[in-house]
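Shown here: the complex without one of its protein chains, the others still in place.
Just so it is clear, A and B label the chains in written order, and each chain counts residues from 1 on its own.
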Amino acid sequence: MKKTFSIGGVHPADSKIAAESKIETLPVPKTVYISMIQHLGAPAKAIVAPGDRVRTGQVIGEPTGFISAYVHSSVTGTVKSVGLRKDLNGIPVVHVEIETEPDEWMDGIDTSDTLVTAIPEDRQFILDRIKNNGVVGLGGATFPTHVKLCPPPDKKAECLILNGAECEPYLTSDYRIMLEKSEQIVVGAAIMKKVLGVGRAVIGIEENKPAAIARMQETVARLRSEASGYDGIEVMTLKKKYPQGGEKQLIDAVMHRQVKSMGLPIDVGAVVQNVATSLAVYDAVQKNMPLITNTLTVTGGCLPADRQKNYLFRIGYPLSYIAEYNGGVPEAASKIVSGGPMMGKAISNLDATTQKGSSSLLYLRESQTLRKQESNCIRCGKCAEACPMGLEPFLLNKLARNGMMEELEHNAVQDCIECGCCLYSCPANIPLLDMIRVAKGEVIRAMRARTAPKK
Amino acid sequence: MNKLLVSPSPHIHADISTSRIMRDVVIALLPSVIVSILFYGWSSVILLAVSVVTCILVEYLVTRYLMKVPSTIGDWSAAVTGVLLALNLPPACPWWVAVVGAIFAIGVVKMTFGGLGQNLFNPAIAARVFLLVSFPVAMTNWARPAGFINVDATSGATLLGVVKEGLEKGDTLGKIFETNDFSYLQSLFINIGGSAGEISALAILIGFVYLLARKVIRPHITLSIWATIFVFSGIFWLIDPEHFTDPLFNLLTGGVLLGSVFMATDYVTSPMSAKGGIVFGVGIGLLTMLIRYFGSYPEGVSFAILIMNSVVPLINKAFKQKKYGRA
Partner (left out) sequence: MTTTIIWTIVAVTLLGLLLSVVLFLVAKKFKVEEDPRIDEVEKVMPGANCGGCGYAGCRAFAQACVSAPNLDNNFCPVGGNEVMKKVAAVLGMEVKEKAPMVAVVRCNGTCENRPRTNTYDGYQSCKVKAALYSGDTGCFYGCLGCGDCVAACQFGAISMDPVTGLPVVDEDKCTGCGACAKACPKKIIELRNKGPKGRRVFVSCINMEKGAVARKSCKAACIGCGKCEKECPFGAITVEHNVAYIDFNKCRLCRKCVVVCPTGAIHDVNFPAPAQKPAPKPAAAQTGEVKPAPKPAAQAEAPAASKATAPAAENPVAKPAADAEKTTERNLAVKPAEKTEKKEEQI
């Protein structure tokens, strides 16, 4: 029997319409705007000024805390301005505006296509490269990778899990890189395995991507026979179920262990990285290439078949530019989502630019996405059945609407992973997650405030 | 470009809604409805029509003029209650009993608590019990009205009633069955006598399979009721087969099937978790058999469901789903 996580989950329609289109490289636009908040944690600080000339791969933003990351220029050109610009939620964030010229790469960056399979021996060298090249988790949370790869000394990693589940409907970028860049991903996995000092690395892929499974298995076998350091890497086929790609769910599916409430994966000996992160790690370590590119899917039911695309983009491209290049926003699209339809963010501002973690431009029709009128809860329990964390969303929603903080904490609202299964499956169309998400934030803040003074 | 929609995630929704669920329940009830109309004719048609119309009308009037909120009849739940109530009445009972029952079901049991989702008791069951204690004569009048298909059956009285009466007179079960010409096969297909919806076990089972296939209900509650009744009556039957009816008889007769498939599984008045559902089902099974064997009523399913409805909040509290990472 194929493995999957043990509690809850839903089965939204696959809709991987863009799965068969090869990755195309987007041309560089005239102007790029590079955000200083492209990762979880403290924003980066811009270290360039208007008038400066920057080269491709040059550092333009420095980290400002332990959990923070470098930001590099994705283009060559002149800095026009450094100032506030609205992100895709309309929230002002510091961006560096660069007028582009033909590429002139920074020294030391290997831009060739040759595959480097030899893994560096020095652990610190690898970590430095990952850190200096601004690698962050590309599975959605954009957590700085070097921090994740340095677990506290009292905790021991046992297994590296590579997330190739891509359980969100519509998204195909991970699928495409697993097909087209499988070697790089496996080398990246071997590098991370080396850093963590673990003997086992599992690449988890859902059963609905047989081509990717076959390709990855074949690549792992080939690299193992060709070079050293590739032992212990395996490809695991997972049953299709959302949210398989959730960190906690993936650990449950692969290792049959559950992370404690408010705990970290490392507590059960797991480190989870996305396949796209693995590719970024390869680029950073083997090629000294900063994280300035990623793959993004342009898709949606209302987009003609010949415009379903997977693009290789650089950070800082305006989303409107990508939409225009693709032939414009379809008339029928009433919502554009960055990310998957279950956890992605609705874009309110198309002038926002691509970031390290951008994964899609998803066009949704009004009939697909418009929320229906909320009606009475019929206590069917479908939300509780669907919740992969085993919570009771109907109860949490009621508590949240009444601001009952203690009961919320008692009922584990802080464990919510915001996967959206509850709202997805509610027959009464109650916007469960909307309130629960806000309440979760408040409860976690209250919990932190309570523990902070004691330390 | 038009204004972009913005909302928190998720941005898609499963193809599911309250009205779809309720419509599925009505569809699942159709086989029983058809059988009932075939065998009880116009009186069954009248009962169904009166009951459904009254339920919908009462819900409409209460929402519009008492609660002053948008009407909720579009969610089909009133229709479900109406059909279930009609199927729970003796086919020969006068139409006004159905009207009183429908008013009680919707007006008192459902809407006074705030409408769909808020009621503690299943409206149809509560109404049936209310009618049973208010109009005992009309509710136990098992005379058989003429149907579109006429079957040569011995009497209109329910088997359970006959058995109870016979046992009280001091007869043994063998003798009772013999005089009444009982066969299991017949009760599976056409079991004349009893409520309008209890004619055919097969029709109810078809509805059960449909509900399962459409994922409207989970099987836990229904199966645990059956299992409990089977085991409980099995034990007594093994001890004294002359005075306690056998397990199969208890499953096939009376309202066990109708109640366990359509009424005990009502979302609103049943526990949410699978574990809770099993506890709930076991409770219903036990109470049903206790009433049948030792109570003064021949039939106990409605009372059992009603009693277990009242402890659902406690079951919900006690039997929660296992949470992730909290051993």
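The working rule: a residue touches a chain if its C-beta (ideal position, glycine included) is under 8 Å from a C-beta of that chain, and two chains touch if they have at least 3 such contacts.
This structure is a prediction, so every number in the text was calculated from the model and none was measured.
Trainee: Using the touch definition up top, pick the residue from A:Asp128, A:Glu407 or A:Asp434 that touches the left-out chain.
Mentor: Considering the complete complex, A:Asp434 is the one touching the chain left out.
Trainee: Could you tell which one of A:Ala13, A:Ile91, A:Ala141 or A:Ala211 touches the chain left off the display?
Mentor: A:Ile91
Trainee: Based on the whole complex, identify which of A:Ala42, A:Ala227, A:Cys302 or A:Leu370 touches the chain you can't see.
Mentor: A:Leu370
Trainee: Using the touch rule from the top, list residues of subunit A that touch the missing partner.
Mentor: Where subunit A meets the chain not shown: residues 84, 86, 89-92, 335, 346, 348-349, 369-371, 431, 434-435, 437-438, 441.
Trainee: Residue-wise, where is subunit B in contact with the chain that is not depicted?
Mentor: Considering the whole complex, subunit B reaches the absent chain at 3-8.
Everything below uses one rule, namely that only the chains that are shown with their structure count from here on.
Trainee: Would you mind writing out the residues of subunit A in touch with subunit B in their complex?
Mentor: Those residues of subunit A that touch subunit B are 7, 10, 12, 169, 248, 252, 258-261, 263, 329, 334-337, 339, 341-348, 350, 362, 364, 366, 368-372, 375-382, 384-385, 387-392, 394, 412, 415, 418, 420, 423-425, 427-429, 431, 433-434, 437.
Trainee: Looking at the complex, which residues from subunit B come into contact with subunit A?
Mentor: 1-2, 4-14, 16-18, 20-21, 72, 75, 77, 114-118, 267-268, 271-273, 320-327
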